[in-house]
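What you see is the complex with one protein chain gone and the rest in place.
Order of writing sets the labels: A and B. Residues in every chain begin at 1.
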Amino acid sequence: MKKFAKLTALSLSIALLLTACGKSGGNVGGSASNPQSGNGSVGQNTAGTPKEMVVFSPRLDFQTMDVQNTPSIVTKSIYYLVYNTLVEKDVETNTVVPALAESWTQDSGTEITFTLRQGVKFHDGSDFTAADVKFTYEKAMESAGSATKLASLERIDTEGDYTVKVTLKSVNMDFLDLLTDPSLSIMSKTAFENLGEEKGIQQGTGPYKYTEWKQGSYLELEANEDYWDGAPVTPKLRVQYISENSSRLIAVQTGELDFCQDPPGSELPNIAANKDLRLITYPSATVDFVAFNVNEAPMNNPDVRKAIAYAINRQDIIDGVFLGNAIELNNIMHSSNAYYSEIEGTEYNVEKAKELLAKAGYADGLTLTLATNTTSDSQAACTVIQALLDEIGITVKIDVMENATLTATMSAGVGYHMCYSRWSGYAFGPDTGIREMLYTGGSNNYAHYSDPKMDQMIDEALTIEDNAERMAAYKAIEEYSDEVMAVYPILVENYTFVARKSVQNILEPNGPIMNLREVAAYD
Amino acid sequence: MAEELVLDIKDLVVRYDTDAGSVKAVNGINLKLRRKRSIGLVGETGAGKTTTALAILNLVPEPAGVIKNGSILVDGKNILAMSESELQKTRGKGVSMIFQDPMTALNPVFTVGEQIAESIRIHEGVSEKEAMRRAVEMLEIVGIAANRVNDYPHQLSGGMKQRVVIAIALACRAKLLIADEPTTALDVTIQAQVLELIRSYREKYDTAMLLITHDLGIVAESCDEVAVMYAGNIVEYGTLEDVFNQTKHPYTEGLFNSLPNIIERRSKLTPIPGMVPDPTELPEGCVFAERCAYATDECGKTVQADQWLSDTHMVRCSRYCEPDFNIIRRIKT
Partner (left out) sequence: MHRYVFKRILLLIPIMLAVSFVVYFIVDLAPGDDIDAIYGNELTAEQKDELREELGYNDPLVIRYARYMGKLLTGDMGTSSFYHEPVMKLYFSKFPATLNLAFWGIIVALLIAIPLGIIAAVHQNTLIDSASMILGLLGMSMPNFWFGLMLIILFSLTLGWLPSFGNESWTSVILPAVTVGVGQAALLIRTTRSSMLEVIRQDYLRTVRAKGVNERTVIYHHALRNALIPIITAAGTQLGIALGGSVVVESVFAWPGVGKLTIDAFNTRDTTLVVGCLILTTAFSSILMMLIDIIYAFVDPRIKARYMN
């Protein structure tokens, strides 16, 4: 099916173009909006009554109500509607802001005291208190899916109903960032006790509550009229699962959906030209990268790694594979992260690449394997890399694996020289992503890179309390990572929504987490 | 007399167009049959008897089978010029047919009752229930117990199946009954019963019959007239007396000679020498000339014409132009 996806996309695009022409009465281009203008709140139009129900289709299905045990981004985005975390991320200022915790004080590097918001109720009517925070975090420490985030948590104490004191094992300046992950949403201890686990877990404090879930079809949410931060505008939200991106787009065009995520990339120009639709793009949390497996010679030679890095032209991949719908990234730190610094980085330079390859003793060329998964984007990107490396005499054999097989292979670290993969963890502090990618034994360390100096730098940066100093420490890591070139960052794909013109307030996501709390449609 | 003709076939020509060539199955035959009368159509396998019968129902299998020429009047109306709906009215009611192989002639997935009732329902315009009642009646007439009405063909013996086939053919009291080897599949005792059954039924309803057989004994028992067919031609035609006692055509003679003689058991059978000609390449002259003991060189070249030796007796043999010619019957009957 995947193989002819491109082919069908072509014919589809013709068909859509035709309908677009038909509907806009030949006014194609006149109403085109800039596809890069990524602000969902442009053209605020609050006139008229909001639509009773807004229907939306994300890229993936809502997976489970088991809050603490899913890595699914779409699912977490729904949690963001149903629950609150103790603190939340303000995307515009890139800072942690109060949510269920009204305020907090950093008593020392390892101690934080939270003052909780009063008068907040869960959907079942139970009161939100300090006991719920303790209950939630202690439960999370036992859950496979969230234990890592609270690995540094030593103890949690309550003082009265509205004060929570947290003690860490060691200084972790990312701790507040980690708490913004929706999988650490605060759940009601009382609800668990009164309603049992299955019902109890569904009770949040957020602006929407669960009403109906038809697994594999849709999830329906209803506005929480008593929401502590003011009831949402739209009375009902329906999250409809449509796995096929072409079908999703058509459903927006027919009006069955109000908006959707991730339309087919080839359709973006048509969408921009359609006067009924609006394209909304934000940089996503996803970084595409190539990791060099240092377990396999000659990838243990930094000159070879550097040579390959110089030989790859990021823009070729962005244009050729993503049709321009992505931004270049030359830094191991995601460009939206608060601790991202501009660095010089490794840019396309064939001469330098050849020089380094000769220096490493491979002037006559060599053959390397490049592992990737079956998605058409990854495969196409690998083909571009193959062509680019061919120019410096490196023959690349692309090894396409089904995703679970690829993950297992990359974890084992045997049988590939390079892999093309992606990660998406920048949202919750600067440490997580870098630690996963470059720290010895890190969960995403597909380069199998192990460097005491790197480990030390990462560990130290996590404990620096002064912000300017911390910023400098991460810049040093970013530069050092570019120097050792275990992982070559390539691009950040755009996070795309297609909405009908009537839809307002699809706000900028917090990293991968969509913010649909204020979404509304006006007829 | 003309109005009494139930069947009048004139100059009928039927071909089967196959990849191997055009099979000349029926080559210009003429046949007349009056009310109540019966005629035996005799000949070897492949002589064109069944094709003639199917032509009367206009059921020569298409697309290979083509009626090239001639007319077939049934009760005065030309079958070959009828519309599809007229044909459907005639089939089963004007002309009905008993097919030769009872093993394959019945639809295996319907009960025998349903299969008999179907033609009653079509032609008599009666209700399903009434049709079924009459189907039971027909079963009893052909000697099958009424309780077998809901049986499927595979539950019946060969003889019973043949009776069902007969019941279907008799169900609507057709004016003309074509019986294509109705007894071949049956053993001798049942043969007699079946023939008796058909006879009594014909008497009751004044039915004319065209009986196709290669068994001269059956013809002698059941028919008023005889037509002898060879390679798509009727070579001799006449009353029973004419053909059996005044045999004129060498082929007819050959047929009689190849019969076992009950009186002189030790006398040898005399088969006709040679083979039936290839129907795709029939000789120009007499079709029987190659195997004929009386044939002259002329026979193979002259196109044969019907020669009427009396009002009732026809022979298609050019040697009867010679005033003194006659054949010698070896066995007297």
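Here is the rule we use: a contact is a pair of C-beta atoms (placed from the backbone, for glycine too) under 8 Å apart; a residue touches a chain by one contact, two chains touch by 3 or more.
Bear in mind that the values here come from a model prediction, so they are computed numbers and not experimental data.
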Of the listed residues A:80, A:218 or A:259, which contacts the missing chain in the full complex? A:218
Full-complex contact with the absent chain, from B:59, B:73, B:126 or B:220: B:59
Out of A:184, A:250, A:272 or A:418, only one touches the absent chain, namely A:250
Omitted-chain footprint on subunit A covers residues 1, 4-5, 8, 11-12, 15-16, 19, 57, 63-66, 69-71, 144-145, 147-148, 214-218, 240-244, 246-247, 250-251, 253-254, 256, 402-405, 407-409, 411, 423-425, 436, 441-444
With the missing chain put back, which residues of subunit B would touch it? List them for me. 54, 57, 59, 61, 84-85, 87-93, 96-97, 99, 101, 104-110, 115, 118-119, 122-123, 152, 154-155, 165, 168-169
